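Here the complex is missing one protein chain, while the rest keep their positions.
Just so it is clear, A, B and C label the chains in written order, and each chain counts residues from 1 on its own.
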Amino acid sequence: MKTIGIGLIGTGYMGKCHALAWTGVAATFGETLRPRLVHLAEVNADLAHTKATEFGFARSSGDWRALIADPEVDVVSVTTPNAFHADMAIAALQAGKHVWCEKPMATALADAARMRETARASGRIAVLGYNYIQNPTVRQIEALIAGGAIGTVNHIRIEMDEDFMADAEAPFNWKNEAASGYGALDDFAVHPLSLMTRFLSLPSEVLADMSRPVASRPLADGSRRAVETHDIANVLLRFPGGASGVLTANRAAWGRKGRIFVQIFGSAGTLHFDQERGNEFNLYLAKGDPATQGFRTVLLGPQHAPYDRFIPAPGHGLGFNDLKVIEAHELIRALNGDADARVIDFETGLAIEGCVHAMAKSHADGRWTPTGA
Amino acid sequence: MKTIGIGLIGTGYMGKCHALAWTGVAATFGETLRPRLVHLAEVNADLAHTKATEFGFARSSGDWRALIADPEVDVVSVTTPNAFHADMAIAALQAGKHVWCEKPMATALADAARMRETARASGRIAVLGYNYIQNPTVRQIEALIAGGAIGTVNHIRIEMDEDFMADAEAPFNWKNEAASGYGALDDFAVHPLSLMTRFLSLPSEVLADMSRPVASRPLADGSRRAVETHDIANVLLRFPGGASGVLTANRAAWGRKGRIFVQIFGSAGTLHFDQERGNEFNLYLAKGDPATQGFRTVLLGPQHAPYDRFIPAPGHGLGFNDLKVIEAHELIRALNGDADARVIDFETGLAIEGCVHAMAKSHADGRWTPTGA
Amino acid sequence: MKTIGIGLIGTGYMGKCHALAWTGVAATFGETLRPRLVHLAEVNADLAHTKATEFGFARSSGDWRALIADPEVDVVSVTTPNAFHADMAIAALQAGKHVWCEKPMATALADAARMRETARASGRIAVLGYNYIQNPTVRQIEALIAGGAIGTVNHIRIEMDEDFMADAEAPFNWKNEAASGYGALDDFAVHPLSLMTRFLSLPSEVLADMSRPVASRPLADGSRRAVETHDIANVLLRFPGGASGVLTANRAAWGRKGRIFVQIFGSAGTLHFDQERGNEFNLYLAKGDPATQGFRTVLLGPQHAPYDRFIPAPGHGLGFNDLKVIEAHELIRALNGDADARVIDFETGLAIEGCVHAMAKSHADGRWTPTGA
Partner (left out) sequence: MKTIGIGLIGTGYMGKCHALAWTGVAATFGETLRPRLVHLAEVNADLAHTKATEFGFARSSGDWRALIADPEVDVVSVTTPNAFHADMAIAALQAGKHVWCEKPMATALADAARMRETARASGRIAVLGYNYIQNPTVRQIEALIAGGAIGTVNHIRIEMDEDFMADAEAPFNWKNEAASGYGALDDFAVHPLSLMTRFLSLPSEVLADMSRPVASRPLADGSRRAVETHDIANVLLRFPGGASGVLTANRAAWGRKGRIFVQIFGSAGTLHFDQERGNEFNLYLAKGDPATQGFRTVLLGPQHAPYDRFIPAPGHGLGFNDLKVIEAHELIRALNGDADARVIDFETGLAIEGCVHAMAKSHADGRWTPTGA
């Protein structure tokens, strides 16, 4: 069995998630290209050492450049804060490594564009960590749409809501500063957009409105500071073929924890699912006896690949971390030269981020804005 | 027991619905002002006679002007097609009758404005048939918002979807002609707007996008004619106090039958409900033990007035027609001079329809448009 | 239009419910046999008078025998406490009236048997108020089973749960005394059994276990008295053809308000529905593409008769009181000699109550007990 050397930069949640994915992918899929955990980098060298042991990496370093220089490393997982993605991914690509970088690519569109250019020039595999598209639910919905089950898609709505910014009395933090970006738009919008690339396409024109559910937040000295980002974004979408859509994102939505509610309307039926109940989806087909037409709730089972690689019995449920294992498997397929590997590469990633920036511009201008997609 | 003489114009579904409401309201609420079914008018005099017997009206007529001239009639229910509302309501008011008119008021805003002026001048009670606001679910949500249960409302989303226009092979009909109006916007948008008047307020600015899920429909001769109205409308909303919102309406949404899904986000919690399961609502309160926080599904019961007037046991369910009985009761309260009767009068009705027309204009202009509200 | 004279005994909730049904049935169904509200009886003559006005009855009386003697009365609605059913129903039948009696027939099986004998001898229509079977949901499920949609039914589970006895600190009341009957078994079990007559058959053998979730309750003097009835009943069922089943009933089930959860398993599919969401049912068909098999949630619409008589649009919802209107309609069909009127007559009613008593006996004996059905 051939192996492939893995380097991991970052040991936060996403670092752990990549580590688990690299660890579990061979046992789950019976890979022919088995990951070997070679090198873990983390700015705190002691932490790097501890985590290397926990995660099962052979060696560690406090300097990510040492990892990139490590000749045994073939693929670099970049899981650091967004501001570091560009430098690390570009350096890795230039050193001839493949890259698996968490999304978004970068905070500035220009940096994302540089990443795309470097990837193009390198000839290496460079993909982004869009794990939601790896859900077998999503893959099945894609297949149903592609197979014409709901006819022509004419309308799509995606809501993404969480509540980590809902408490108005939580202290002012960096995510409330204008310097951090737009707010809900850059935290969330890339996910629904990544799903749209699978279900239909990216929108060609957008018109966004952003609002501030929390006007100000307390500072340490007891005074309050006005919130500068927007925790809510509402976006009208127009798609190339004439379909319309709505994307809403709210990171101050009490009670919503990991909600990504997707509704896809077609000329022959409707599909919807919610990531909070990610092991099922709902399908309405406009055919058959009207007395028994209704949305059917389909539970994932072995008939929805690659669920079967995890569990042979239906209805037992995959978890969020399993999606990352599937993502690792798709990356390995890409490394093996599989043309239909389901990955979002830097090309598509850049287009997604272009949409986000177009949304922000449309809000500022109060008018329809082309996305370039 | 005092009685009040009822005249009913129209014998379609809404006519039947008014008849059932007038019949059941006294037994349900023990009204002190008991409706007496006096006169039924319907352009087909034979049908008028048959329906008068079925519905229990004392006499009938093929001429609605005869009904308005009937001195025993105190209140006139107008349930004819929208184009007739203005003439009938205005004539009835001018004859000194109270009016209960189905929504929308009129197809042209100018007609609606004339209705409002006539109502003002008449001193009579003139209300519109917005039955969804009569659901005890809606009343309870209103009370929770007013009582501060979810804090300050900062965001609202309402989706209204049905599928009666979803079949692309259904023949071209009058609702597909531009002359019939905008499409989903005037069929549906007044309902969500009526709910917004209870939960928050009408929006002050709107920006709509409308689309055509069905491009053309077959004619009798086998050829196809382009659809001129829009079966889908997506609208961004801004409310006076800074809250944002989204309204979507789709009359070509396969599988959606009577869906009005409302989500109301506040600084201390979230409320949502769906008219398809109208006997329950969901409430999330951001307080208490985090390990047991979740959306609670509250089933209607006698604690949610006026459910108790229908059924003493909880969880047994009201139906759509019951909402009309409640509406009749609120109208009777208004007739009795009750200032807090929960009705939508011609004043508010006009404001609602002003919003709809502003939405259509915003679509044409591609920019934010004030509603006047 | 022919009319039929109605007498109503009792003005509690069920009295009101019958009154509303008699009032609304003609407008709803366009009956050829139109009810005329003739006489209302209630032991309190003043209350009888007030309610007669509210409900729209022509005259009233403090003596139910006067009502039965009234020659204009053709049908007698009996809605008094259970202990009075036998005397009233028998007297009415003997006076040549048709009878619509609330369930259960009587507290003692011997009284129920006398009612059945009298009904047989009278040649009159004598039916019981089993409204749940009138739900279009139930009728549709019946039709699906009869049409073989789920193959041969081999297993059925029905749970009926409410929480009106759940509060252990509520005072000891008559329903806690042994003299009131068995407890949950007689309060609830007749409903699931009435449904079983439509879906499959009554069970031929039963084995019950009853328990007391609340051991004692407070008396007015501050002391506590042991509860003598059983608020919970769990029953194993065997059906004639070999199918098995379980019936559970709990009137101390916190949070359950009007739950009747029915699961019907067949050789080709499964059906389930819950009365708390009575406008929908769920159907799983074991055919077609495995990737899209799932329980479909079917919302009631005009395709599910007689929903269309209430509302032409789907998904708008019937309420509990509407079921009583349907029941009145079925009774009128029976009066018209319609052999397939969907009513539960005294014959079937007696068999249902025989099952309940067999359950109680099986609990006492700790062994399987034949029901006689």
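Everything that follows uses one rule, which is that contacts are C-beta pairs under 8 Å (C-beta built on N, C-alpha and C of every residue); 3 or more make two chains touch, one makes a residue touch a chain.
Bear in mind that the values here come from a model prediction, so they are computed numbers and not experimental data.
S.K.: Considering the whole complex, which of C:Ile4, C:Ala48 or C:Ile232 touches the chain not shown?
M.R.: Of all options in C:Ile4, C:Ala48 or C:Ile232, contact with the hidden chain holds for C:Ile232.
S.K.: Please pick, from B:Arg114, B:His304, B:Lys324 or B:His363, the residue that touches the omitted chain in the full complex.
M.R.: B:His304
S.K.: Taking the entire complex into account, which one of C:Gly269, C:Gly301, C:Gly319 or C:Gly354 touches the absent chain?
M.R.: C:Gly269
S.K.: So one chain is hidden, and I want to know which residue out of B:Gly123, B:Gly222, B:Pro290 or B:Gly337 touches that hidden chain in the complete assembly.
M.R.: B:Pro290
S.K.: Which listed residue (A:Ala26, A:Met88 or A:Met115) would be found touching the missing chain in the intact complex?
M.R.: In the full complex, the listed residue that touches the missing chain is A:Ala26.
S.K.: Counting contacts across the full complex, list the positions on chain B that touch the omitted chain.
M.R.: Residues of chain B in contact with the hidden chain: 140, 143-144, 149, 280, 282-283, 285, 290-299, 301, 303-304.
S.K.: List the chain C residues touching the unshown chain?
M.R.: So the residues of chain C touching the missing chain come out as 150, 154-155, 157, 159, 163, 166-168, 207, 209-215, 232, 234, 236, 238, 242-246, 248, 250, 252-256, 265-270, 284, 286, 293-295, 366-368.
S.K.: Which residue numbers on chain A touch the omitted chain?
M.R.: Answer for chain A: residues 1, 13, 16, 19-20, 23-24, 26-28, 30-31, 34, 53-56, 162, 164, 256-259, 275-280, 299, 301, 310-322 touch the chain left out.
The working rule: only the chains that are shown with their structure count from here on.
S.K.: What is the chain whose Cα centre is as far as it gets from that of chain B?
M.R.: Centroid comparison gives A as the farthest chain from chain B.
S.K.: Using the average of all C-alpha atoms in each chain as its centre, how far is it in Å between chain B and chain C?
M.R.: Chain centres of chain B and chain C, defined by C-alpha means, are spaced 34 Å apart.
S.K.: Please work out the Cα centroid separation of chain A and chain B, and write it as a whole number of Å.
M.R.: Roughly 41 Å, centre to centre.
S.K.: What positions in chain C touch 2 or more of the other chains?
M.R.: Those would be 280, 299, 301.
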